[in-house]
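See below for the structure under consideration.
A single protein chain has been removed from this complex, and every other one stays in its place.
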Amino acid sequence: MKTKFWAALATTTALAMPALAQDAIRIGVLTPLSGTYAGIGQQVRWGLDLAAAEINAAGGVLGRPITLIYEDSEANPATAVPRAERLFDVENVDFLTGTVSSGVTLAVGQVAERAGRLMATTVSFADSITGTSCSPNVFRVNARAGQQSVALASWLAAERPDARVFYLGPDYEMGRSTVAAFRSNAERVGATSVGETFAPLDSADYSQYFGALRSARPDVLYTSVAGNDTVRLFTQMEDFGVRSNMTILGASGTVTAQNIGAIGGAAEGFVTGVGYSSLIDTPEHAAFLAAFRAQSGGADPDLYGADSYGVLFAFQAAAQEAGSLETDALREGFRDLSWQTPQGIKTIRGSDHQAMQQMYVVRVEDGAFHIVGQVSAEDAIGDDLCERF
Amino acid sequence: MRDRLDISLRANHVLFAILFMAALVFGVMASLTGERFYLRLATEALILSGLALSIDILLGFTGLLSLGQALYFGVGAYVSALVLVGTPNFWLAMAAAIGASLLAGIIGGLIANRVRGVYFALITFGMAQIAAKIVYNTRALGASDGMIGIPVIEIPLGLVTLSAGNPFQFFLVVLGVITLIYAGMSYVLGTPFGRVMIALKANEKRVPYLGYSTWAPRMVAYVLAATIAGTVGGLYPMLRGFVSPELMFFSASGDALIMAIVGGTGTLVGAICGAILLVMFKSVVGSWTEHHLIIVGAMFMAAMLFMQRGLIGLVKPSIERRLLRREAERAAGGTK
Partner (left out) sequence: MPDVLDYLQFILAPQMLNGLALGISVILVALGLTIIFGLLDVINMSHGEFYAVGAFAALALSALGLNYWLLVALVPILLLPLGVLVERYLIRRVYDGADRHVSTLLLTFGLALVIEDILKILFGPNTHRPASPLPGATEILGVFIPTYRLALITIGLVVIAMVALVVYRTRLGAMVRAASFDRNMAASLGVRVGWVYSGAYAFGIALAGLAGVLLAPIYSVFPTMGHDFILLAFTVVIVGGMGSIWGAVVAGILLTQVQAISALIISPVWGDAIVFGVMVLVLMFRPQGIFGRIGHA
């Protein structure tokens, strides 16, 4: 009885102790909590909350616990930029992550650079973020469009040589960048491109694009639409009978654990190149999967959840190597860092701040994902196009 | 002898002077306490107040509702960004932004001024949508991602050189620009030509009987408003370091409209107050709930239903009365 009382008192004082709060490392999370990307923001949140809880339980980073401070990015750079400034200037965060749309990542990366702090994206695909528009203060721990495309093209070369490919992307930079990346990789392995088109984000009706699709007579369709757009595209293709006799390939985020149920039978046979699969068969991954399900109330992680989970461990490893959170030291800590994630070992390439990782080719069979191929990190990474540092 | 319009304009000056002093005090306090974020947020509010003010010139004085004013803000912002990326020169960027929005305003004015009333509102809306779509689809302008990498510039002002990177200095620059815009517009509205513009709102059908063309003043008001929107648009990339197509979307025009109406139309100062209020409100409420839209919408409807003269309408009449009384006293003193 007496011990229980003291234990309770100890917990209350620990919670109320202001010294601890001052000691905490503050990490800003600027992610979409509303709007089209709210579903992705949810995965980011589950992944980060889980990682922070695990790190804090094991003694934190440099002996200090992590506090996550969330802000809604609304996937709009004009809204996200002032909020990023608020995180840096008012909340005094030591590090920032969570950005989803690549336009937001690019604009917020510049804010981080001017504030002299570091950030990492765990979601954005656009190659330019660690390519032509790279920044010394921005890192990316997920696979970019190019890495996904190399993996997918290797499958295409083996399984559908001489394919006639049609490309359908969402009409914004991520869509254009993924289509361009896959197009060049597919043509490299001998495929013929027969047409491409872009549909606005949140298109209600994809049937108006089927005319162009039909007239090009492709046998393979590559698409990088995501979330609910995929649901509409795939089910409408099935309804209109354009789905038959066509293999659909896609970007990592096209079909995920989040929307595969809603797509139903129309997802059958879909193939993608991805940096994460919930089928990875390692003890680390099994532990992660169980913990994630407990955190999310039963939902499986997708690539966004897994990559976001991993970023805090990269931060921990980099901070420990640097011995401080001072920006220049931390940047050196991140460069060429190799760290353990549920997806295996990831390494950040020092020359462009892009994470290198094992890539998987995944195919939907009987309503579930199956790993049908792998590409090593070195083969998938592609050229370094970053010239700023 | 001074008429009612004169008194009304002078009441605006009093309010603007109060606002100006308050802004200065805020700026000094914020820079002394090192509040970078709030200083930069206030700078953004002042920039957007220029956009709201340009809507007020059309709606509050000439009675024309523009649903696409963000078009000219966007033109100014993109042109300024393009210039700054090539040559980081403040005056060149501002001259280009003003020139481009003036030109765009003339083209847009020739199109929009063919029609009146609700058709005018819809045509301005349509033009802004087309322009936003063109920017969105143009790779050279960064398409949907927008453009980043706009350098932090120095602003040479003759004797001193200020930096856009210093929050307090850039706040002063923007405050100066807004003051110039306010002073310029007040002057124009006070001239005989400006009075014809205002007469359009009161009764457009009677203006021709006075021997004035209605087309010319409407056109001038439209081009002036477009140029003001473009001028403050040119300041935006200097503050934020990027531009994106969202700046031209309807939501940007709609927000500016809300600012102008909540603040109070037909006063110039009201639009500025409305902008400051809305930006601060969105930042504060936006960081603890996603549902700020419902409050903004309800506030806007309340302004439409219960205070058609906006927030400024709460204080302006008493200032006008005071000015009238002083005027009367002076007149009485003069006859002695």
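Quick notes
Each chain carries a letter (A and B) given by its place in the written order, and its residues are counted from 1.
The working rule: a contact is a pair of C-beta atoms (placed from the backbone, for glycine too) under 8 Å apart; a residue touches a chain by one contact, two chains touch by 3 or more.
Since this is a predicted model, take the numbers as computed values, not measurements.
Hidden chain, full complex: it touches shown chains A, B. The residue touching the chain not shown here, chosen from A:Ala24, A:Ala38, A:Val194 or A:Ile371, is A:Ala38.
Only one of the listed residues, B:Ala23, B:Leu51, B:Ala96 or B:Ala121, touches the absent chain: B:Ala121.
Across the entire complex, the residue among B:Leu5, B:Ile111 or B:Leu157 in touch with the chain not shown is B:Ile111.
Considering the full assembly, B:Gly297 is the residue among B:Pro156, B:Gly176, B:Pro208 or B:Gly297 that touches the omitted chain. By the touch definition given at the top, chain B reaches the unshown chain through residues 59, 63, 65, 111, 114-115, 117-119, 121-123, 126-127, 129-130, 133-134, 137, 254, 257-258, 261, 290-291, 293-294, 296-298, 300-301, 304-305, 308.
Residues of chain A that touch the chain left out of the display are 34-35, 38-39, 171, 197-200, 202, 204-205, 207-212, 214-215, 227-228, 231-232, 236, 239-241, 262.
The rule we apply is simple: only the chains that are shown with their structure count from here on.
Centroids of chain A and chain B (each the mean of its C-alpha atoms) stand 40 Å apart. Interface residues of chain A, counted against chain B in their complex, comprise 33-34, 71-72, 76-79, 81-83, 85-86, 88-90, 102-103, 106-107, 109-111, 114, 126, 128, 133, 171-173, 176. Of all residues in chain B, only 35-37, 40-41, 44, 136-137, 143-146, 148-149, 152, 165, 240-242, 244, 246-247, 252, 283, 286-287, 290 touch chain A in the complex they form.
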